[in-house]
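Every protein chain except one is present and positioned as in the full complex.
A, B and C are the chain letters, set down in written order, and residue numbers restart from 1 in every chain.
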Amino acid sequence: MTWDASLLWQFDILVLVMMVICAVTALALQGLLSSAIVTGAYSFLICLMWTHMMAVDVAFTEAAVGAAISTVIFLGTAQYINRWIKKDPPREQGIKQLTLVIGVICAVMMLSATRDLPDWADPASPASTHLSPGYIEQGYHETATPNVVTAVLADYRGYDTMFEAVVVFAAALVVMVLLRRTSHKHRKVLHLRPKREGRDTVLRGAAQSIIPVMQIFALYVLFHGHYSPGGGFQGGVIFGASFILLALCYNLKFSMNRFREHLVLWCCACGVLLYAGIGAACLGLGWNFLGYAALADLLGVSGKMARSYGILAVEIGVGITVMAVMVSLYYDLASGGDLEEGL
Amino acid sequence: MMDHAPVLMIVLPVFASLALTLIGPLGHRAAYGLLILSIAGSLAAAMATLVQVVQAGRAVQYRMGDWMPPMGIELVIDHLSAGVLVMISGCALLTAIYSMHTARQDNPDRLNHYYALFALLVAGLMGMTATGDVFNLYVLLEISALSSYGLLARGKGKAYYATFRYLMMGTIGASFYLLGVGYLYIMTGSLNMADLSEILKQPELGESVNVRIGFTLIILGVWIKMALFPLHAWMPNAYSRAGTTTACLIAPLMTKVSVYVMLRIMFTVFSADYVFQQIAWSRLVIYVASAAAVLGMITALSQRDLRKMLTYIIVAEIGYLTGGAWLANTAGYTGAVYHILADGLMTLCLFMAVGAIIYRTGVSTSAAMEGIFQRMPVTAGVFLIAGASVVGIPPFCGFFSKWYLLQGAVQAGEWVFVASLVIAGLVAATLFFRLLEKAFFGRLDDAVLETGSKTSHTAARTIRWNEAPLTMLLPLVLTGAALLGLGIYTNEVVRYLIRWSVPAGM
Amino acid sequence: MDDLFYFIISKYNYWAAIILLFIGLYGMIVRNNLMKKIIGMVIFQTAILLFFVSIGVKRGATVPILKFSPDKQPLLDAAAYANPLPHVLILTAIVVGVAVLGVALALLQKIQRVHGTIEEDEILEDMRK
Partner (left out) sequence: MFSPAFYQAAPVIAVCASLGAVPLIAASRRHPNLREFWTFAAAALKFSMVLLLAGWVLAGNVVEVTLIQVLPQLGIRFKVDAFGIVFALVSSFLWIVAAAYTIGYMRSLSEHAQTRFFICFALALCAAIGVAFSGNLLTLYLFYEMLSLSTYPLVAHHQDKEGRGGARKYLTFLLGGSVGLVLPAMIVLFTLVGNLTFADNIHTGIIPPGTGDTLVFCLFFACLFGFAKNGVMPMHAWLPGAMVAPTPVSALLHAVAVVKVGVFCTTRVMLYVFGTDLMDALNLGVLTAYIVSFTIVTASIIAMTRDNLKARLAYSTISQLSYIILGVALLTPAAVQGGIIHIVNHAFAKITLFFCAGAVYVVTRKKNISEMGGLGRVMPFTFGAFALASLTMIGAPPVGGFITKWYLLKGALDAGQLAIILVLVASTMLNIVYFAPVTFQAFFGRAPDETTGPTEIREAPLIMVVPIVAAALLSLLTGIFPGVMMQFVRMVIP
């Protein structure tokens, strides 16, 4: 039993302890704004953890989605709710203790059961030996995509990914249907959102210089997903974040003039449509759904290159959808649905 | 096209929902037509698959992107899932036709977004039923869950909090499922159901405590999603506060599909002897199920609000289904699977009838039933049929599922379950009898009472005929007919569909 | 001693995941404030994701992006790369998570509008009225 020091366990344990602390704090704090911030910190810590676990794509996504977007929509919501929570009422206490006890028991059981789990980072564990070698060894020959994660995501398990795009699309739709409902009486609305006169120029200048870079970087992440960490999600989220930044530094109207609501919704649908359309096209060409190899004769390339191009195309679709959905979520949640004024 | 039917029945609604979002304000007629068209297409595809499966006598497989499982994702449609798929798309189609008036009533604005979510929900449920991959099942579970949150939250003001609780419980359930999948993955390294069951046959995995934890987590998650008795608290408010169309769509299908998932996990991923020999819970689960059946019905009896009453009836029916599945014999399994189809239809029928009554009377308490036989005879008739089916009166399908369940319970010697089934049946009889009595006698206010005997001969009340519109009546009558048809052709259903899917080791 | 050390080293990830899981679950079920419930939900989900990613780690393996030898040949040694499959699943799960989060927050805003509070007990009182 030798231990490979390449995994800095001291570092891991440090981060994990900090994560636990963050989690407890986020739940314990009385102020909702602060607990939202702490949750963001928690996300960043888990990004560190994942980077260190060689899961760069995941860390990338978590950084963009979990740390950035989640925090922003948390803060956006915090404008419309009571920011300070009151102590839990006494009647809850009994249930609290009961839940606590049950939870602790289950936790102890599961903790003790980890004894039989395969050792962490054990190359001989079934998970590492059963399927994944197949992906790593054949993936390049079959899809010409060095980034195995991208290959698996968009091709081997492309069906999952399509529905993943559908999930975010559905989320945007639900949020819109919920908040943008025309006929509701604004009873007991809290408007804690700041007035936007006299925005300081520093922010605007920063935005002006950062946003173009962000967008170019987003496109790079999207199109270079075959060879480097990244892909549809990450690119899409970053691109969407650029618009959110615009709205933050100027104001909601400013960014909505550049990216109107119905266009946003249209993009949400179009991205998924692109993805599913490609799948259906393959089906029309006599292959199975999402069998990109069908595109080979269409594009006049070999089967594996066709798959590579197919991956790129669906990644673009995912990118468009995710970008639009993030923007749409921000628009609706940060403005409380009236699209008057954002965070 | 024929061999692409498995995927078509899932993606057609997806395309429909996209189109519904894109075409924007083409008016509700277009949206309505588009929705019906897509779901009818998916029903046709499901029928085609069913025919394929029955003719071939084995499961139909469809490889996504031409990847060999377990590397890629595959759809596996066997006799069990084919039947459930037809049930889902059929119920969805009927609801879609039914929704013409009620959907517009509940959604003055954004009707086509509402319909888009409707289609997404159907797609999610179909996908859950058709898939052969445990993680893919999770994704589709979330799709159906998300769209159902959206649909349910379209209800009246109190619906928001109810939906929030549903969201919390639903997320817990789904996450438990996901964690369970994680445990299975770490122990086996696979996600494909067939592959998993192959690997799980190894004896050392059979003993492994972590596999057991995985199984427990998955089953627990599914139980939360299907609102088994102690975990059902989220359901009644969420369903009873929803709009009529939403209730008609979600109430019959969500819980039934969760039950289907439970059967899949129990008997396809794991095996009968793993579940019943190595996990020795059956007795306990059957007690829980019996409690669910009895308490659910009794709570239903104590409800004023019609929809809430029906929701508690669902809780009881879930008890029937769970008990049947855990009886560990063929009759019980047959009863459970047959009851998935039967109860789907019954619940749909009841919710549609109640929806029609509420649509006409505007009252949602049981007072709405008064004098229904005179005012809405057709609706009342169908309601009577559905009620008789729930009580278990031949020749409606409810009787036969109860027949199989009781037979299984007697064979397994589970007298508690027998008793609970009988008691639940009696309570249900009381419940529907009270409603139908109201419907038959109307209000007997004192003006009639004190002159009761004299007026009795000329008591012909002239209540005006006020039947529901045709688009609501047609699906209603069709469902009622389906209840009868399914009952009469029980033997065929059992012989051509259910017998094939009885797991080995029973 | 060395065994114990090795045992801790080879399991602490799972422990952290399970502890976080139950912290999140506790927040979801017990906290009275709906916002706190949502935060608990986020923690709960990320704990599961952490568990999944821990599955994919391999000692001495690097990120699952193929390296190329000078003559443009990819080096295809499975042991050299981390297991990509959990990463894919988690990508999906993260996005699902943010979708659910968005819906939950939207509901939260509506609840504030309708009931004027996001404390569970006050909402229940408001509904009883």
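As a convention for this text, contacts are C-beta pairs under 8 Å (C-beta built on N, C-alpha and C of every residue); 3 or more make two chains touch, one makes a residue touch a chain.
Computed from a prediction, not measured in an experiment: that's the story for all the values here.
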Query: Out of all the chains shown, which come into contact with the hidden one?
result: B
- request: Tell me which residue among B:Phe267, B:Tyr312, B:Tyr333 or B:Phe400 touches the hidden chain in the full complex.
  value: B:Phe400
Message: Of the residues B:Gly150, B:Gly180, B:Gly296 or B:Gly425, I need the one that contacts the missing chain.
response: B:Gly425
- prompt: Which residues does chain B use to touch the chain missing from this display?
  reply: 388, 391-395, 400, 403, 406-407, 410-411, 418, 422, 425-426, 429-430, 433, 437, 440-442, 444, 448-449, 452-453, 455-461, 487-488, 490-491, 494-495
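Keep in mind that, in the parts below, only the chains that are shown with their structure count from here on.
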- request: Considering only mean CA positions as chain centres, point out the chain farthest from chain A.
  value: B
Centroid spacing, where centroids are CA-atom means, of chain A and chain C in whole angstrom: 12
Query: Which residues does chain A have that touch at least 2 chains other than itself?
result: 110, 114, 117, 125, 127-128, 131-132, 135, 157, 160, 164, 167, 170-171, 174, 178
Message: Residues of chain B that contact two or more other chains, please.
response: 135, 139, 142, 146, 149-150, 153, 185-186, 191
Statement: Note: in the complex, chain C contacts chain A through residues 2-3, 6, 9-16, 18-27, 29-33, 35-36, 39-40, 42-43, 46, 49-50, 53-66, 68, 74, 76, 78-79, 81-88, 90-92, 94-103, 105-110, 112-119, 121
Field: chain B partner contacts - residues on chain A that touch it in the complex
entry: 109-110, 113-114, 116-118, 125-132, 134-135, 155-160, 163-164, 166-167, 169-171, 173-174, 176-178, 180-183, 262, 265-266, 268-270, 272-273, 276, 279-280, 282-283, 287-293
Field: chain C contact footprint on chain A (complex, rising order)
entry: 1, 3-4, 6-7, 9, 12-13, 16, 19-20, 23-24, 26-27, 32, 35-36, 39, 42-43, 46, 49-50, 53-58, 61-62, 65-66, 69-70, 73-74, 76-78, 80-82, 85-86, 88-89, 91-92, 95-96, 99-100, 103-104, 106-107, 110-111, 114-115, 117, 119-123, 125, 127-128, 131-133, 135-137, 140, 146-149, 152-153, 157, 160-161, 164, 167-168, 170-172, 174-175, 178-179, 184, 186-190, 227-229, 233, 322, 329, 332-333, 336-337
